[in-house]
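Yeah, one chain of the complex is gone here, protein chain that is, but the others are all in their spots.
Up next, subunit A:
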Amino acid sequence: MASFKPTKIPLYPKLGEKVTQDTLYWKNYKAPVQIKEFGAISSIDFSPVAPHNFAVTAFTRIHIYGPFSQEPVKSFTRFKDTAYCGRFRSDGKLLVAGCEDSVVRLFDVDGKVALRMFKGHTKAVHVTDFTSDSYQILTGSDDYTCRLWDIANANELNRYKEHTDYIRCGVTSKLNRDLFITGSYDHTLKLFDARADKSVMTMDHGQPVESLLLYPSEGLLVSAGGRHVKVWDLLKGGQPLVSLKNHHKTVTSLCLSSNGQRLLSASLDRHVKVYNTTNYKVVHNFDYAASILSLALAPDDESIVVGMTNSILSIKHRKSPEESKEVSGQQRRRPSYRVFVKGKNHAPKQGDYLVSKPVKQYLAKYDKQLKQFNVSKALDTALETWTRLRKPEITVAVIKELDRRGTLKNALAGRDEQGLSRLLNFFVGNVVDPRFAPVLVTAAEMILDVYRQIIGQSPVVDRQLLRLQDLLEREIDYQQDLLEVLGMLDTMFASSLPRMAVPCPGTSRANGLAQGEAGTLRPQLQAT
C-alpha cells in the first residue's frame, strides 16, 4: 500500500529586512535606562579598569556612573563654566577635563578637589587626553594651539600652533608615548610627534573635524566631520581609504566595538550607525530621540551609552545570556518531552547490530483530515485563526492540494454564513499576494460559482464580496500601472544595452561610498 504523502508546504523567501548576525547582536540589548543630566552631554568615557565606571561630561559637571548604577557614584562640580572631555587615565585613577574658562583640571577619581590645574590656554579647552606613558597630558583648545603638559609639576612641555581654527578632537597613541593626532575646524587632521617641533603628517578631511578614533593596531585612523566619516591609512602616509556618508547631519562621535570588527558613528540626525570594518557597509542602525553628541561602548560591548543634546543620557545594557535565550528561543520544554527524546542522540558503536524500526509518520491535523478524505474539514483546519494569520502558506498549500485532487469545489461548498465569511476574509487578505495569487484566484472563481445563488442574501457575505471586489479593482489598477512601468523599463533596457545581458538579482549597492568616488575607492578596499 502506498503511504500517504503529506501536503508539501513550499518555502517562500521572507519579505522585509534580512536578519543577520549583526541585527541579532545589536538588538540584544535591554530597554534603555534614561538619566536626565544638567545640560547637553558632550563627552562620555569609560574607565579602562575593572568595574568600568564611566565619566559623563555635561554642562558644568562630570558625573561618574558605575556599570549598573542609575545615580552617579561620584561627581566633580568644581568647574567655573562648562566642562569638556572628561577622560580617564589608563590606570583608571586619574581624570582630566578641560573647561570653557581655559583651565585644564586633573582629578583623583576618589578625591574632590583638582590635584593640578594647567593654566596657559587662552580659550576654552575641548580636548584633553593622557599620553600612553601616563605622565603627560595633551590638550587642544579654541585658541588654535595644542599643548603637552607634565603631570608632576604642571609645566607646559611643548606647544604646537599649526592649526588655524578651533581644535575640537584629538587622540593619543596607546603604543607610542610621543605620538598624538588632533583634528580641527580648519578641516585638517595633524599627526604630531613630541620629539619634533612640527607636525609630521597632515590630512585634509574636507569638513570641520568633530571626532577622531584610532584603531587598536594604530595603522588606521577614523575621522568624523560634517556628514562624512573617513578612514585614513597612517602607515601609507595618511592615504584616505574610505569615505562614508550615511548620515544626513553632522557626525559627532565615533566608537569601535570591543573586538574591533564594528565601527559605530553617532550623529546629530539622531542615528547611530554600525559599520562592518571589513567592507564598511552599514550593518545596523539605532534610532534615538534627540540629536546625539557623544557615544561610548563599554568593554565587551556590555552597554551602549549615548548622550544627547536634550541632556538625556541613555544607557542600554546587554541582555544576560539567560534572558536573551528566553526571548529568542522556544519555551522550555515540558519534562515529558525530555523523556521522549531520551536516547535519540545515542550514537551506535562499532559492533552494534542495528535493527531498523520504521519511523512513525506524524501528520499535521489537516493532513489527517485529508488522509480520511474529509476535504471540508481539512480546509476548516487549515483556516484556523493562527494558521490563517501567521502561516498563510499552509492554508494555500492545502487549497492547492485539494485543487489537485479535484475536490476543492466540494471542500468549498456547503458552508454557512460564518464559514463563508471567514473564507472570504482569508481571500481578501491574501489574494493579491503574488506568491498565492495563482492558487487563490482559481479558488475564488470556484467560490463564486458555488455560491452564486446565495449572493445578496446575507449582508455579511455581501460586504466581504464588495471588499474583495474593491481590492481586486485596486490591484488591477496597480498592475496596470506596473505594466506601464514595465514598458518603460523595457524601453530603457533596450536603448541602453545593445548586447543581451541577463539581469542578476541580488547585487545592490547600499553603502554610502559616494557615487562619484565609488569607482576609485573600491579597488583600494579590496587591496586592503
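By definition in this document, a contact is a pair of C-beta atoms (placed from the backbone, for glycine too) under 8 Å apart; a residue touches a chain by one contact, two chains touch by 3 or more; residues count from 1.
Here is the rule we use: contacts and distances are computed from a predicted model.
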item	value
UniProt protein name of the chain not shown, from "C2 calcium dependent domain containing 5", "N-acetyltransferase domain-containing protein", "Small-subunit processome Utp12 domain-containing protein" or "NUBP iron-sulfur cluster assembly factor 2, cytosolic"	"Small-subunit processome Utp12 domain-containing protein"
Which of A:7, A:47 or A:82 contacts the chain that the document leaves out	A:82
Selected from A:122, A:217 or A:285 as touching the chain missing from the view	A:285
Identified contact with the non-displayed chain, of A:24, A:157 or A:482	A:482
Option touching the unshown chain, where A:143, A:210 or A:401 are the choices	A:210
Touch residues of subunit A, complete complex, unshown partner	15, 38-40, 42, 59-60, 80-82, 168, 185, 208, 210, 227, 245-250, 252, 267-271, 273, 282, 285, 287, 291, 293, 309, 384-385, 389, 418, 421-422, 425, 428-429, 432, 434, 437-438, 441-442, 444-445, 448, 452, 455-456, 462, 465-486, 488-489, 492-493, 495-497, 501-510, 512, 514-516
